[in-house]
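A single protein chain has been omitted; all remaining protein chains appear in their positions.
Right, chain A next:
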Amino acid sequence: MSLQFILTVTLNGLTLAALYFIVASGFSLIFGLMRTVNMAHGALYMVGAYIGFAVFDPIYGSAWYSYAWLIAIVAGIAAVAILGVVMQVVFLGWMQGQELRQALVTIGLSIIIADQLLANFGGSPFQFFAPDMLFGPVQVPGVGRYPVFRLFQVGLAVAVGVGLWLLLNKTRLGIMVRAGVDDRQMLAACGVNVPLVAATVFALGAALAGLGGVIGATAQPMALGVDARFLLISLVVVIVGGMGSIGGTALGAILIGLAEQWGQVFFPTYSVILTFVIMAAVLAIRPQGLMGRKIA
């Protein structure tokens, strides 16, 4: 096994982790921070991709084709953010704290969403064409030819991570969110419109799922059924990393991404199991997650 091969597979793991991080960071906001059980996160991911593609496809065939992908990203993010706000306001907001109820409602929603997508868009898979600037190989020292889009994924994930960290730690909204996590009632008593804050955070988390949807459907084919896969990945990443910690989510995503790629090299048939072995080990040794706070 050459050094080049080791570097390539490791880079594959890190770039896959970047995609997982983008999707799971939204889940971490909603589930980890807000404690809203959202089993429809995978469905939100899928809606982002499908709405994005519905906008992308006609534009790609027109003279504006070079902007199609960017417009698809904006459309995917906007559509899913709006859907997220509706979910939070109509369903989840007033059942805050009732985990089982939220879980069942969101599972129901994700089934309805998946069937609606099937009815409206059919069962054929699709994939976005990345803009020419982001398509094709570049030379990476020590690795050789490497797809530039996967490197772009890493840049985007870092930007999302830094952005979220700044938002949560350096802004007024961040202070309110963190205060709301610790004591909702006291925050409301201070004159903060808690439902508005909750809806904003949900919209942000959903928007990240939408962004992940378009990015993910550019890197991998999109078809019905991926919602369950990405919900599961988000759950595993957030549980391994620790609830509500952006750093933890990044660490969890890196672990899962590397495990998946190295697993494919060493034991292809059973690589899926490795992910769950990691989750079980973390839960056994450090139930709050690698970087999670211990809940009193």
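The working rule: contacts are C-beta pairs under 8 Å (C-beta built on N, C-alpha and C of every residue); 3 or more make two chains touch, one makes a residue touch a chain; residues count from 1.
As a working rule, contacts and distances are computed from a predicted model.
The subunit not displayed here is recorded in UniProt as "Branched-chain amino acid ABC transporter substrate-binding protein", chosen from "Urease accessory protein UreG", "Putative dehydrogenase", "Chemotaxis protein CheA" or "Branched-chain amino acid ABC transporter substrate-binding protein". Checked against the full complex, the one of A:Pro221, A:Gly247 or A:Pro287 touching the unshown chain is A:Pro221.
Residue-wise, the contact with the chain that is not shown comes from A:Phe126, picked out of A:Tyr65, A:Phe91 or A:Phe126. Check A:Phe27, A:Phe149 or A:Phe202 against the missing chain and you find that the one touching it is A:Phe149. By the touch rule set out above, chain A reaches the unshown chain at residues 5, 8-9, 12, 15-16, 57, 123-130, 135-137, 145-147, 149-150, 219-221, 223, 225-226, 229, 260-262, 264-265, 268-269, 271-272.
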